[in-house]
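Note that this complex is displayed minus one protein chain, with the remaining chains in position.
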Amino acid sequence: MAATIGRLALAAVALNQDEYRGILGALGRAPNELELGMLGALWSEHCSYKTSKSLLRQLPTEGPYVLQGPGENAGAVDIGDGLAVVFKIESHNHPSAIEPYQGAATGVGGILRDVFAMGARPIAILNALRFGPLEGGRNRHLFQGVVAGIGGYGNCFGCPTVGGEVYFDSGYDDNPIVNAMCVGLVAHQRLRHAKADRTGDVVLLVGADTGRDGIHGATFASVEMDERSASRRPAVQVGNPFLEKLLCEACLQLNELDGVTAIQDLGAAGLTSAASELAHRGGRGIDIDVDRVSRRELGMSAYEVMLSESQERMLVVVRPEAETAARQIFDHFELHADRVGNITSTGRIRIRDAGAVAADLPLKTLVDGVPLRSPAAAFGDKPPSPVLPSIEEPEAVLLDLIARPNLRSRRPIYRTYDHQVQDNTVIGPGFDAALLRVPGTHKALALTTDGNPWYVALDPYEGTKAAVAEAARNITCTGARPIAVTNCLNFGNPERPWVFGQLQESVRGLADACRAFDLPVVSGNVSLYNETSERNIPPTPVIGMVGLLDDLSARCPAGFQEDGDLVFLLGETHEELAGSEYLRMLGARVEGRPPMVSLEMERRLQAGLLDSIGRGVLRCAHDVAEGGLLIALAESALFGGRGLRCPSIVGHVSREAFYFGESQGRVIVSVAPRRVPELQKLMAHHHVPLYAIGVVGGEDFQVGSDIRVPLDTLRAAWETPF
Amino acid sequence: MYRAEVFVTLKAVVNDPAGLTIRGGLHALGFESVKDVRAGKYLVITVDEPDEDHARARVEDMAHQLLANAVIEDFRVELRPEPALQSPSPARGGGQGGGGS
Amino acid sequence: MYRAEVFVTLKAVVNDPAGLTIRGGLHALGFESVKDVRAGKYLVITVDEPDEDHARARVEDMAHQLLANAVIEDFRVELRPEPALQSPSPARGGGQGGGGS
Partner (left out) sequence: MRTGIVVFPGTWSDRDCAHAVGEILGEPVRYVDHRERDLHDLDLVILPGGFSYGDYLRCGALARFTPVMEAVSDFANRGGLVLGICNGFQILQEARLLPGALLRNSSCEFRCEWVHLRVEQSDSAFTLDSRPGQVLRIPISHGEGNFFADAHTLESLERDGRVVFRYCAPDGRVTAAANPNGSLRNIAGISNPRGNVVGMMPHPERACEVLLGGDDGLAVFRSAVHALARVPV
């Protein structure tokens, strides 16, 4: 038995000597080339979560309504009426850095498959994007390509893209973040699990032919990008949303069929990962005959077939007697299906090639055997807050601020996404959270993604808490109650202690916040090694959240609705400017203590908000986020097409912090004058501070003697194109 | 086996938004000598036909019926005797995800 | 004035959903001798350059920078001295019939 192996051979599959020794121990022999390739792929960070797994154990994943927590293709939560909402978020950062259009498109394709593999019909797509400033390097090219790719895939597939977020910061120069979230609906009894638990079942590979796409993409996403990656670079995958649409419809029909045991998408590490996870989850084994796999190219080796990441493929496991019925469905959709193997009772994956056994591995080793890593962690100390310049001309500041790429209207982006198809979009993109009707009920789902990167950069624990709080607040502003969380943890190279420290703190913040709000984390994804030539991205956790509104007619818009309505600020403003867009605009370094979230205050605020929306007291509610109070007020004015008159407003903080600080736990609301006493009573009851801000109406946006701009001027600044 | 190249172009009277956008992009990149850009399609079709005449006739038929839309497009067909190596025919004949059956 | 033709094709190893779907469509229409279809772009670029060498160099530059995506595509440039008659550059920048009334 070979005790050592060339460093190059190991580097090619991104394993280290310790891991290799583990393999030798488990197998009692040296793996052959194919086996080593399969192990390398499944033991990659991307597939095995070897660095993050022990941290993720802190997350609350259970709750009375959770039907499926992490561990499956997507999480599922009961929403009543016999229905479940199924959702997950996933990153496609590395592929998008290389080829933005196809990278983003196939990211959307991958997350759609995760959802319909669960038996759910995809009803919405969201995305969280981060780029370097548009003026620099390839950033504009990446931005345009990614946005076009997201639209290109979702529009053709026919799933509305209803929300997301885009931020720009030089920390993402040439290293964009592209996270896609998909939400689906399914009847409880139709919820699928990708678990092949019946020996003798037939394994069908359906959809696209297998080509030499992205071989070792999983490994590739698990090491930093450097000059070497040019040679390691996987052929970029070109997505086929049309084929995916047919696959989806076929899988949904298949889901109604008796005798279908499991459906599993092929994603990272292709057939190797899909086949072994399916069988391992079901406590079985699996035999695969690579000769039976239809190929796009001639001369592909077993290695290439097993590790190809060709898109738009699914594995379907059926009882032998159901194969004919399954094939009828595939034929109807003109889909090609190969019978590539069957489920065994061996607990092993066996690959046959030209009649001979080409690989034979215990699934326990392959799927679960990787030694977990716990790298050293270091924690940055928190520098003091920066010295604040004072504002000379608030009006000019407001107009400049609202035109900033991080704050201006996202309409030029989302109008290229079909956000209406399927006829459920009640509140589309552009507001706090999207609201989708649940067909056949009076209910609606509120959907959002959030993650302010600057707060996390300043303090990963507080920043991640803030991201959860903000997501929940966005959902609550529509009147819906947050019910569950998915998350994507985008970080740099965890082998650098400060990066691992960021990850550790961030997960702790995520866990604490989710516990405080009683929100189970039902799915997620971790993307590490977002590092280019020693430059690591800012730590970027992205929170995807789903809320439930029981009665659609009780929803609350974000824009001012009626002239004469009174506007209030709910929540507490502190002297907090660090991490704000205002300071970045002034060219200040991002330093200091980010806005702090009091989870207790935040809970009270959201309870009070839900209570008052539920009683029909509010005419509008809008979360105060990046840019601060004046930006939130300006947005509600622009959303509603109505002006605002505020007498001079001051808090007990500096004018800068009051106007442009980003203290958390704040929402602006508008109320009809006669309902003000009710609002006051409710807020007193929930112990939420309430400040009178002004009156809706007129053609201007007016704040004391500081600001008086016509709404049209404000709109022109806000609608600055990208 | 023949390799046919089909060039499909928009008729001159038809506005070409893609061409205009590309021209704009080239100007923005500093390629100021670009006067005009027309965007079309380039299809490389490998056909198994006995001789050049048959191959050409078949491909022209395809272009008339499907590949070009006479309302807005013109086309041109060029033939080469052998299939280029970079375009191996796939293992099986069936199209992916169907075709207009 | 030169007229450059740029042919942009997907690399042979890259999946070509359009080509596969068109092949399916041709088969359905009865063109069974079609073995393979690859779909690419065909760009006709009129450049005002002093000589052929300059013209070619400029257009290859454009292809590298904008017209082709080196990660998934290959390209080829061919030059003709005068703009061909079948593709005259439009009389005005915006092309005909643009913009709506």
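Labels for the chains are A, B and C, by order of writing; each one numbers its residues from 1.
Throughout what follows, contacts are C-beta pairs under 8 Å (C-beta built on N, C-alpha and C of every residue); 3 or more make two chains touch, one makes a residue touch a chain.
Please read these numbers as outputs of a predicted model, since none were measured by experiment.
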Quiz item: When the whole complex is taken into account, which chains on show are touched by the absent chain?
Solution: A, B, C
Quiz item: Of A:Arg29, A:Lys364 or A:Arg415, which one is in contact with the hidden chain?
Solution: A:Arg415
Quiz item: Which of these, A:Thr425, A:Thr449, A:Thr573 or A:Ser636, touches the one chain of the complex that we don't see?
Solution: A:Thr425
Quiz item: Where the complex has a chain not shown, which of C:Met1, C:Leu29 or C:Leu79 is the residue touching it?
Solution: C:Leu29
Self-check item: In chain C, positions touching the absent partner
Solution: 17-18, 21-22, 24-25, 28-29, 39, 97-101
Exercise. Against the chain that's been left off, what residues of chain A make contact? List them.
Key: 151-152, 155-158, 240-243, 245-246, 333-334, 414-426, 437, 552
Quiz item: In the full complex, which residues of chain B touch the absent chain?
Solution: 10, 13-18, 20-21, 41, 66-67, 69, 71-72, 97-101
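Basically, only the chains that are shown with their structure count from here on.
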Quiz item: Using mean CA coordinates as chain centres, what's the chain A-chain C distance in Å?
Solution: 37
Quiz item: Which chain C residues touch at least two other chains?
Solution: 11-12, 17, 20-21, 24
Quiz item: Could you say which residues in chain A touch two or more other chains, in rising order?
Solution: 208, 240, 242-243, 296-297, 334
Quiz item: chain C touches which residues of chain A in the complex?
Solution: 98-99, 102, 208, 211-213, 233, 235-240, 242-243, 296-297, 310-311, 334
Quiz prompt | Residue ranges of chain B touching chain C (in the complex, touch as defined) | solution = 1, 7-9, 12-17, 19-20, 22, 25-26, 29, 31, 33-49, 58, 61-62, 65-67, 74, 83, 86-90, 93-101
Quiz prompt | Residues of chain C that touch chain A when the two form their complex | solution = 10-17, 20-21, 24, 69, 71-72
